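Here is the structure we will look at.
Heads up, one of the protein chains got dropped from this complex, but the rest are sitting where they should.
Right, chain A next:
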Amino acid sequence: MPGRIAIAGAGLAGLSAAQELRRLGHDGEISMVGAESHRPYRRPPLSKDYLLDHDADVALPGTGELGVTWLLGQAATGLDLAGRRLLRGALPSVPFDALVIATGVRPRTLPGADGLRGVVTLRTLDDARTLRDALAGRPRVVVAGAGFLGSEVAATLRALDVPVTLVEPDRVPLRRPLGEQVGAIIADLHRAHDVDLRLGRRVSAVTGAGRVERVHLDDGTVLAADLLVAALGAEPQVEWLHGSGVRLDGGVVVDRHGLAAPRVAAAGDVARWPSAMLGGELIRVEHYSNAVEQGAHAVRALLGIADRYDPVPSFWCDLYGHRLRSVGLTGAGYELRLLAHEPDGRFLAEYHHNGRVVGAVTAGFLRRLTTYRHLLTKEHA
């Protein structure tokens, strides 16, 4: 077993890697280098309970029992692959025998809105605190982007009875990840909860004296606003790896076992891997369960005991008391079959590709969804 392990990125995937190392009996040094000052925590509540409830818990248990050296509050600034060390700016570098890259993603920002107060993104605990504090004044909110995050934030804010305008360039919310018909169901959910949904529109400018006062849309509409939540998707945090020799292409590219270079693995939101279900096409997902699974897998890859990384992805997302859950691959690129759609908003949809089922999504038909999990596992086993 390699002696010193470094983990770049103290998030969920990094934690899962550390836990797997200890589980497999590794008793050597593990250094976790994290840009945030917090130990790993759960992000999903940040757009849900955390905004509603000041006592909401985001802690991940067990971080104290891992015997990990926490190097927090300072990002890795470079990777010296030949010298086998992580660089940390002016701070001492971290030598390693094997490395897990798990630096996640960062939210895209709205061009031209820099420096204006009241324009926020949501990724970290600190972001969520800022947003929660801003909500105390019952602001008029514009959410830019009706993806998973934007849709969820809009739903949570409506539970707080905060007025929300949700702006989405596409024809329906979540069209790309979930397809047109499912997106249309979600659009109806937003409207039923008095979200002012502006589809086919994008935010073209934000103006105000030092802070956001008006949000301009590309059709000339001007919205009065106190807070703008930019939920425009996220980019893999890989700048620090430029020139390191690790292959970067829309994330850190790993081979079928999860390795980005000899004795270097990558996992979580930052990693792109060749999907067996898609005949080797590179995919990257931003799902909780994948970060857990791939973090553990990365360690097995470093130890040379890993099978091909071939997960059945799954995610969930909470909207107005409905919990959306998916399994497998979903998206506008696959043929969508809506199998059920009830007046109360519950639905079940399947995704087909090359003549077979590759995934499914539901609100309310959970048990039927779990049967897909078995099917998908069997199909490409």
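In the analysis below, contacts are C-beta pairs under 8 Å (C-beta built on N, C-alpha and C of every residue); 3 or more make two chains touch, one makes a residue touch a chain; residues count from 1.
Here is the rule we go by: contacts and distances are computed from a predicted model.
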| item | value |
| --- | --- |
| Undisplayed chain, where the name is taken from the UniProt record, one of "ABC transporter ATP-binding protein", "ABC-type polar amino acid transport system, ATPase component", "Ferredoxin" or "FAD-dependent oxidoreductase" | "Ferredoxin" |
| Identified contact with the non-displayed chain, of A:Leu91, A:Ala192, A:Ala224 or A:Leu366 | A:Leu366 |
| Of A:Leu87, A:Leu217 or A:Ala296, the residue in touch with the unshown chain | A:Ala296 |
| Chain A residues touching the omitted chain (full complex) | 16, 19, 23, 42, 44, 60-61, 288-289, 292-293, 296, 312, 314, 316, 323, 325, 327, 366-367, 369-370, 373-374, 377 |
